[in-house]
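I'd like to ask you about the structure that follows.
One protein chain omitted, others in place.
Chains here go by letter, A, B and C, matching the order in which they are written, and residues are numbered from 1 within each.
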Amino acid sequence: MFRTQRRVEFRDTDAAGIAHFSVFFTMMESAEHELIRSLGLSVLGDSAVTWPRVAASCDYQSVARFEDVLDLQVSIKKLGNSSVQYLFRFSKTDAASQPTQVALGTLTAVCCQLYPGGVLKKVPIPDSIRQKMQPFLV
Amino acid sequence: MFRTQRRVEFRDTDAAGIAHFSVFFTMMESAEHELIRSLGLSVLGDSAVTWPRVAASCDYQSVARFEDVLDLQVSIKKLGNSSVQYLFRFSKTDAASQPTQVALGTLTAVCCQLYPGGVLKKVPIPDSIRQKMQPFLV
Amino acid sequence: MFRTQRRVEFRDTDAAGIAHFSVFFTMMESAEHELIRSLGLSVLGDSAVTWPRVAASCDYQSVARFEDVLDLQVSIKKLGNSSVQYLFRFSKTDAASQPTQVALGTLTAVCCQLYPGGVLKKVPIPDSIRQKMQPFLV
Partner (left out) sequence: MFRTQRRVEFRDTDAAGIAHFSVFFTMMESAEHELIRSLGLSVLGDSAVTWPRVAASCDYQSVARFEDVLDLQVSIKKLGNSSVQYLFRFSKTDAASQPTQVALGTLTAVCCQLYPGGVLKKVPIPDSIRQKMQPFLV
């Protein structure tokens, strides 16, 4: 499991005084990218493959507010032939060190090769990448 | 069914040259609010009730690009005692008038009453609101 | 002068209950693009030229809130050899039809040609485009 943190910035909040529900999706993506970088893999750029999203979801258990520091656990729920489904657990810890579940999200990406002219074609996840992802599978 | 449109603005795009997957969630919310206003109901403000989100999801079928005008169909998939689940179909129409499915999303909100001190308490959806939502149930 | 409107959506607000100051910049850009389209010009795509930004500014006179519909006047403050500075006036009208100034912003873009390899080179604004922009100069 990969662990990181994200602070709720002011622009992440809305007029209800809480982190907007859409913000969790961009936090998931930046945590996914942090995980990929931690494996020594490239997110974009010279990489042979790219990972367009096919699905995203989030269930909200409690609210997060401005300046809350969220603990984020990233794991892999499903590692298919071409697809990977990440699982994200957001929680926060109060002053008494009690953790509260905040949200539980998923992001499903498909391994694609990029051909000239911007054409994307689904390919099996290369073994070198699969091996690095395997330890995060739950 | 409620129909509206959303144009993909430049800030909605990302370095992959397409509308970022998170953008569909804010489009869903603004379409939900447009539907609520069309019913003569207030989204916030003087309304007796408020609608925090408990879940959101989106499946992506094809990409949307800068300046694409997306057709958006909003319906209600489930109208519970206290909760409402909206369904959003995004599609686009090409030069030859052929429609393409772009994304299919859901947003689940719970009817809550706001008490002094910012306390939220789940309440049944008031009949006056339920009656106005009923025609959108599929 | 070009006139358009923008509604303050829920995601545009922040925990202070108002439209976040950064939102005015994306509204300016989408209004600029709407103006460019209204001239029959292409914002990106098959156009020979592109318009990277070199400066942006905004002064805030009063707040905008969720669901406010802002009137937006777009004009051109300076039309240089290669650069164009747009001026944006945001105002809102209350129930008694009294207008209130909300914000005054500028956006400065430079006309560039895009060469292979993503190289941008500043070029004079083509006459065909300059002629279409001229009427908006104040």
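By our rule, contacts are C-beta pairs under 8 Å (C-beta built on N, C-alpha and C of every residue); 3 or more make two chains touch, one makes a residue touch a chain.
Quick caveat: nothing in here was measured; it's all calculated off a predicted structure.
Of the candidate positions B:20, B:33 or B:53, contact with the hidden chain is made by B:20. The hidden chain makes contact, of the residues C:22, C:42, C:113 or C:131, with C:22. The residue touching the chain not shown here, chosen from C:1, C:55 or C:69, is C:55.
Contact between subunit B and the absent chain runs through residues 10-11, 13-15, 17-18, 20, 22, 65-66. The omitted chain makes contact with subunit C at the following residues, 15-17, 21-22, 25-26, 29, 44, 50, 52-60, 63, 118.
Residues of subunit A in touch with the missing chain: 9-11, 26, 29-30, 33, 37, 43-44, 66-67.
Assume only the chains that are shown with their structure count from here on.
Per the C-alpha superposition, subunit A sits rotated 180 degrees relative to subunit B, a value rounded to a multiple of 5. Seen from the Cα centre of subunit C, the chain whose own Cα centre is farthest off is A. Annotation: 33 Å between the Cα-based centres of subunit A and subunit C. If you average the Cα atoms of subunit A and of subunit B, the two centres end up 23 Å apart. Centre-to-centre spacing of subunit B and subunit C amounts to 27 Å, using the average Cα coordinate of each chain.
Across the assembly, subunit C contributes residues 10-11, 66 that each touch 2 or more other chains.
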